[in-house]
Structure formats: C-alpha cells, structure tokens
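With one protein chain held back, the other chains of the complex are shown just where they sit.
Every chain is named by a letter (A, B and C) in the order it is written, and numbering of its residues begins at 1.
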Amino acid sequence: MDNVSSHGTTAHGHVHEPPHEHAHEELGWWRKYVFSVDHKVIGIQYAITGLLFLLFGFCLMMIMRWQLAYPGRPIPLIGQWLGQARAPMGIMLPEFYNQLGAMHGTIMVFMGVVPLAVGGFGNFVLPLQIGAPDMAFPKINMASYWAYFLGGVTMLLSFFQRGGAAQSGWTSYPPLADIADGQTVWLIGMVFLITSSLLGSINFIVTTVQLRAKGLSWMRLPFFVWAQLVTSFLLLLAFPPLEAAAVLQLMDRLAGTSFFLPSGLVISGKPLAVAGGGNPVLWQHLFWFLAHPEVYVLILPAMGIVSEIIANNTRKPLWGYKAMVYSVVFIGFMSFVVWAHHMFMTGMGTTMSAFFQTTTMIISIPSVVILTALLLSLWGASIRFTTPMLFALAFLPMFGIGGLTGLPLGLAPSDIHLHDTYYVIGHFHYVVAPGTIFGLFAGVYYWFPKATGRKMNDLLGALHFWTSFVCINLVFMPMFIEGLAGMNRRMYDGGMQYKYNASVLHWNVVQGYASWGLGLAQIFFIVNFFMSIKWGKAVDRNPWEATTLEWSAPSPPGHGNFLTEPIVYRGPYEYSVPGAARDFSPQFEPEKA
Amino acid sequence: MLKFLGMPIQASAHAAEIDQMTVLVHWLMAVLFVGWGVFFLFVIFRFRKGANPRASYTGAKGKISKGIEVAIAVIEGILLVFYAIPAWATRVTRFPSESEAVVVRVVGEQFAWNIHYPGPDGRFGRTDIRKVTADNPLGLDRTDPNAKDDVTTINQLYLPENRPVLVHLSSKDVIHSFGLIEMRVKQDAIPGMTMPVWFVPTRRGEYDLACSQLCGLGHFRMHGFVTVQTDAEFRKWLDDQEKELRAAN
Amino acid sequence: MHSDHGDVHASVRKYFMIGAALLIFTGITVAANLMHLAIPLAITVALAIAITKASMVAAVFMHLSDEKKWIYGALLLTVVFFIVLMSVPSFTNMDSIGRHEPAIGGGEHPAGH
Partner (left out) sequence: MNIPYTVEIRPDTGLANGKLGIWLFLASEVMLFGALFSTYIILRNGAAEWPHGELSVPLGAINTVILISSSVTMVMAWASLKMNDWAKHRLYLIATFVLAALFLVNKYFEYSDHLAKGEGPWHSTFLAIYFTLTGLHGLHIVGGMIVMAYFIGPGAKLWRANADQFANRIEYTGLYWHFVDLVWIFLFPVLYLL
C-alpha cells in the first residue's frame, strides 16, 4: 500500500508542481536580503541580529560592572544620558540595576546565544552539511526569524516604558514578577521568542530527518548536525511549558488571576486584593522545566562547532565519534529530569532532593565522555593553530571549569552555601561565555569563508583571542572566590554591607577593569568582521581542506546550494586516511578521486 | 583545601560537615582539572603541526578513558550516597523538638526581617492580616492571651550559643531567602508556606543575616543582624524585652 | 495511507461509526455525572472515558493506528516527557518540608512546649 501511494504521489507531484514563486527569476532587493526564504540569508540575518544583541547585552553588563566596582559613583560617559528614572545625576538606581541584570540574562540567553547558535549556525550550516537545497519549510523559517525579530524589538522597547524593563531576574520568580514593573512586556516578548524557537525546531528536525543527501546515514552525520538535532528536540518539548507559564503569568498581571499568588499576601503593609490560592513554586517548576534543557541548548551547538573545528585542525577523525553521539542523545534525554537542582532551597525533602541530585550527577557523565573524547582526539594529531582552532581549544578547559563547578552545585548540601552566590554566576558564565561564546566565535571564523568567500584576518583573530582569553578569565575566575566567601548575586552595591564580603570586595574592581578590557578586545573582532567582508583574502570552495559536505558548495553558495546533487561516500571526518594521497578524504568525493 | 577555598568561619554545628563535602568535591574537581589540563597542555605542544606533520588516523588507543569515566561515576556515587544525601536528610528531617530548641518565627518582607519570639509561655500569639500596621508589621493580635508576652524585633535576631534553634520561616509578600552565611544556612522564604529551618550556633559574636533571593529594588539592603550570646546573656536580653513590653502596656 | 480509492471508501464507514461512538461516549460521561458518583470514582470514570475517546480520535481520525516509525518515535518521546510533566504536581507538593500556611493570619502559629 505504501509503495503504491508513494509511487502515485511522486508521479503526480513532479508533473503538476507549480512554478515556485521564488524559482530562478530575479528577486527584488527586499525579497533577496530582507524577507528572504533562503536558509543562508536567514541564517546570516539570525547571526548578525544575534551578535548585535550579544554586544548590547554585554554593554548592559559593562554598566553594571561599573556600579559593582564603584557603588554609588556616577557612571562616566553615558551616566548623564540614562535619565532621571534610571540614573539621576549619573548614579544608578537599584531598580535600574535590577532591570539591567534581568535584561542581560534574557538578552544573552534568548536573544543572543540561541539565535546565533541555533538560528544562525543551524540555519546556515545544517542544510549545507546534510546536502539539502534548503530547509524543509522555507517560509516557516522566515516566519521564525521575524517572530524572533519582533520579540527582540519588544524587549528593547520595554526599556522605554514607564517603570522600565523587567526587573525580576531572567528567572522572573513570582510573586515578585507578578507585581513588579516592566514584566508584562517581557512576557509578551518571550511569547514571540518561544514561538520563533518552536517554528525553528520543527524545521530543523524535519530537515535533518527528511533532507539528508544520498548516502548520508545517521552515523555519517557530522557531530554538529547531531548536536543541532538534539537541541531542536529540547526546544520543541521544553519550551511549551514555559509558554504555558508565561500565559499564566500574563493572566495574573492582566486578568487579575492568582495562579502564582497564594492567599494572605501583604504588600507594602496592605493586604493584596486578589483571590489567592495560587502556588509560587509552580512557576519555578515550569520555568526550570524549560530552563535546564535550555542551558544544554546553549552548550550543545557550541560543542558541535568545536568538534568540527577540532577534527579539521587536528587532521584526524574525532576520537570516539559514536560514544559522542550516544552521549549527546543521552544528555538531551536526561536534561528533562534534572530541573529541580535549581530549587534545592525551596524546601525540598530528602526523597526529591536525592532524586534530583542523582540525576544531576548522572548527566555530568556524558559531558565528561564528550570532553574526554575531544581531548583524546588531540592525541596523535597534527595541530594547526588557526584562529578558529585557538577558540575551539580554549573551549575545552573553559567548559571544563564551568562543568566541574556544576558538581558542588548539584550536591544539595554544598549548594546550601553556594546557592545564589557568585559561585553560581561563575559556574555558568564559564560554560556560556568562554565556553559557548568562544565556541561561537570559533564558528564565525570557521564558516565566514563559506558565507562570504573571504577569510578573516589571522593577526586580528589572534589578538582578539588572546586579549579576550585573558580578560574573560579575570572577570569570571574571581567569582568563585567571591562565591565561596559567600557573596550573593544580584546585589546592587556588590554586597558591601556584609562583613563576610569585606575580604573579597576588591575583586569587584579587578572584574570591572577586566570586563571593560574584554569589551575593548571585541573591537578586534568587529573591525576584522566588517573589514574582511570587503577586503578579506578571497578563497575557493574548501579553504580549510575539510571533509564535510558544506565545503563542496561554492563559497558563497548560490540559491539551492549545490551545483550537482551531493552524494555521500564515507563518514564525516576521514582525515589522514592511510594510503590516501591527501590528508583529507571528503564525504562528497567518490572512492577513486 | 578548606583554607584554599577561603570559606567564611564555621559558626554552626553542621558547618564543618557541609564544608567537608565541599572540600571533597573540590578535590575531585581539582584532580580532574589538573589531570586533564596537564594532558591537554602536553598534547597541544607535542602534537603541534611543526612537531608532528602527519596525523595518525587511529589516534589514541587503549581503554584508560573508559576507566577514568567509570571512576568519576563511582566517586560521584560515593559522594552522593555517603555524604550528600545523609547530610541533606539531617537538615530537612532531624528537627529538634520544640521543647529543647529556641523557637522563633522569621517573616520576610520587602525589605526587612521580622523576628518573632513566643515569649515565656512558649506560644506564638495569633496574627491577623487586618491588624497589620507600620508599627505592627506582623499583625500580632495583642488581645490574644498567647500574644501578650510575644517579643518582636526587626532585623535583630538574638540567639544563645550551643542550643538548637528552630526557625519557622515565611514571607509576607515575595520570595526572600534566609541566608546565614557563616552558619551555612540558606532557605527560601516562600509566601504562603512556613518552612522549618534548624541549626546550632556554636560561636558567640555578631553575624550578618542576608537576603539571598532577588526580592525587588531593596534586595541588597535587606540586611539583618544575628547576635549569638551565652545562654545567660540571651535570657537576660529576653527578660529585658519582656520588661519593656510590660512597661509599654 | 489510504490513497487508493477503494481503501478510502472502506474508511468512510469507519469514520462515521467512530463519530457515532464518540457521541455515545459523550452521552455516557454526562449520564455518569448525573449519577453523582463519589469524587475519586467519578474522576476515574470520566478520565477513562476521555482517554478512550481520545485514543479513538488519534487512532482513526488521525490515522495513528497506521503510521511511520518516526512519528511513533517522536510521540513516544513526547509521552515520556509528558509523564514527567504530569509529575510536576507531586514534585511540588509531595516532598516539601514546608506547610501551606500564610505568614500572617494563619491562625495559631505552631510552637508548644
């Protein structure tokens, strides 16, 4: 029956296929660069928007680091532009500090890293790597970008509403988030962003399952594709509960319900006039049900990128590719059952805490496996220290620090001391900043030639790497010292009122200068980026002598990507095959090449 | 290692246990990080292109990595079963009985800690949401016989040394977190819930009571003070409070 | 998939029969409600019927009885995580050391001798 039907439809389909509106005729400028349905254009739109948001989110943080270094001193340069409601006489108000913190977290996670890693690299690279002409649903792809764009604009505009932007942390715990200013617009923005991610993830899964080139079996997929596939499943199944929670919080704020408001609240000395009966911990469960998988959404694409680059620059196959694939699938699966390790202090009994501590320890093992495989891949290599490789190599120990410091947080008793301190901030910034962000930088340097036909400058690249590497460690390493000493996070004055902080306060100044230094270091990147688009060294299809399919397409690839239909003959990382003429045997070259 | 980690003094009976746990994990982390780090530095030096122009297709051999991974899993398991779970269980199940402990209610609000002692009768008075005023943030109903001798303070928690303390923690408005850094105590105060928290202060002195959970614009200044005294001093302080109360009425 | 015509013809009858069965089950649910069963029993009955109806819709109208392994796979994964999600209520309340009680006006506060 199946054969019959598929046969019938195929015949029909080809004969009657209407001329696609975006077939080969020339498109106008708008359709080509703005409302494009081409996955490469959308990928680049995502990437540039994501980078701009990263920069913006970082600027917010640089302002905050001034306040932490010099609490209560007027902010130089931009202080007087911030306005009376935010920084009278250039001195930051606590509510503005909280807005910056909440928006930094939100912007970095939902509008910076995810759009760049998934929307940008996923869109641009994934179809190329599996030999597809485009994503499975190009229009949905475009819709997904524009939903993201709208969400982003909504979030940015929220700074200008009365009362300012959201100020209850990126975690938005009620009851605070139910009553604080700015939250409504945040929630509306989140609904857009969530919608965008859902549309995108459906597209990625279908594309990977359906559009793989001939011969590209599952165990021949580049690791990056696996990472994106798992990531998409996380987005698909973990985001809806947060969407539900956002709707409930919106109802609380707009329709006067009390899903998250218990009875008997007294706010500023007056009983709160709501029906009550709600449960504030419910929000935390729904939030972390998403947000724990979300942190793997932040790291897995970066791991994928790093793996590609390591294979390419070691000139040898990834060690333990299969174990890595199983691990990444296992991580994805487990990430749905560890969420409450963010909530040990909400009054958890022994049973539940034992369960979540155990799952947390279990999920650390596959990360160890992947990292170990990547490290062992270096053994016997012939390492080329290209710019992408510098960032990819640095990723390993940096992620190592971030990941290892997750362990004391995952054990509930040690988390008593560390919860909500700078130790947590240090833990996750090591995974997201010198971890993920470095991975993403590596990816930009690596695939830039594919997207533009030109290479980025290596000297500027090396400068960017070394300055960033030094500064970023100076920002985040002291956080462990501060956290162990007990310094709380989200402190407007850096915690200077507390005696136990006295011995570590001076680090705030160091971190301040280091973060501004980190900001300056990005100038190398920005200059390099724009300069290379025009003046970079022109390259051919395969400048890195790589093996995966994207390198068989022209640089930059035209509409439809490949000139001839790609066929895959071997695994993804066949470098230095004994007996081969060259030290790389691409997937797309037949045996006798 | 403890010294190296730079943790604050241990001012409660269970602090050492928690720090020991922290120290053990950090040993594990340090060994892993240094081990892998040395390996990492060695390979990127040894296998740079200049030193090894032709890569090996098969690369590393042997099963050491599997051994290491299993070892890590086993160590984590040991930490979990023998340290973490029992230590947590003591925190959340072995509450001292109300008769042997100093019982005190702590109620967070934006942005202060309300402290409520039951007084000599050992019973907390009734509270009523309609009685909440600026002078009576807890809405304590002084007409209730149990409430007559209740002592309340704002941001001042007095405790005797070496006696178990049982705190009934809650919040009037948003989520706060009761953080006694030096005593390794942290517990969210969640509105609509009352959470028991217990510990035994072991060192006399003045400590900070921090709010560890973002609770609004005054989160950073929601700063309480804990004074740990000898039992006699503590009793005297309570007596003085009682006297003041009677004088006021 | 029901693409050749004879096949679809055969299914049409099935669709109407299932539609009728669904309506009958709806009637039963309402009738059971009129009987005022004890709450736990009423919940069991109502959910049992709802699950039966839902399975019929999914199996027949949505052709799930005859699908491809990728769809089954995706749904299986969803079901697993759905079950995890449905355990959130017990996670929220089951093992909490706290008592549900407002800070103020919770009546007598605990503490005896």
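Note that in this section a residue touches a chain if its C-beta (ideal position, glycine included) is under 8 Å from a C-beta of that chain, and two chains touch if they have at least 3 such contacts.
On a predicted model such as this, the values are computed, not experimentally measured, just so you know.
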Discussion item. Going by the stated contact criterion, tell me the shown chains that border the hidden chain.
Written reply: A, C
Response to the item:
Contacting the left-out chain: of A:102, A:165, A:282 or A:305, that is A:282
Worksheet item: Looking at A:209, A:474, A:510 or A:567, which residue reaches the missing chain?
Response: A:209
Item to complete: Spell out the interface residues on chain A facing the chain that's missing from view.
Response: 2, 5-6, 8-10, 12-14, 16-18, 20, 22-24, 132-138, 140, 198, 201-203, 205-206, 209-211, 236-241, 243-245, 247-248, 251, 255-259, 274-275, 277-279, 282, 286, 289, 559-560
Discussion item. Could you pull out which residues of chain C are in touch with the chain that's been left out?
Written reply: 2-3, 5, 8-9, 11-12, 15-16, 18-19, 22-23, 26, 29-30, 33, 39, 42-43, 46-47, 49-50, 53-54, 57-58, 61-62, 68-71, 74-75, 77-78, 81-82, 85-86, 88-89, 92-93, 100
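Going forward, only the chains that are shown with their structure count from here on.
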Discussion item. Taking the mean of the C-alpha atoms as each chain's centre, how many Å separate chain B from chain C?
Written reply: 41
Response to the item:
Listed in rising order, chain B residues that touch 2 or more other chains are 92, 129, 132, 139, 172, 190-193, 195
Worksheet entry | Where chain C touches two or more other chains at once, by residue number | 96-98, 100, 102-106
Worksheet entry | Residues of chain A defined as touching chain B within the complex | 93-95, 98, 167-169, 173-176, 179-180, 262-272, 278-281, 314-317, 319-320, 345-350, 353-354, 357-358, 361, 364-365, 368-369, 371-373, 375-385, 393, 396-397, 400-401, 404-405, 407-408, 411-414, 416-421, 481, 484-486, 488, 490-493, 495, 497-500, 503-504, 575-578, 583
Worksheet item: Can you list the residues on chain B that touch chain A in the complex?
Response: 5-8, 17-19, 21-22, 25-26, 28-29, 32-33, 36-37, 39-40, 43-44, 47-49, 52-60, 65, 68-69, 72-73, 76-77, 79-80, 83-85, 87-89, 91-93, 109-110, 129-130, 132-134, 137, 139, 172-175, 177, 179, 181-182, 184-188, 190-193, 195, 206-208, 210-221, 223
Fill in: Contacting residues of chain A [partner chain C, same complex]
1-2, 4-5, 8-9, 205, 209, 233, 237, 241, 262-266, 279, 281-282, 285-286, 289, 336-337, 340, 346-352
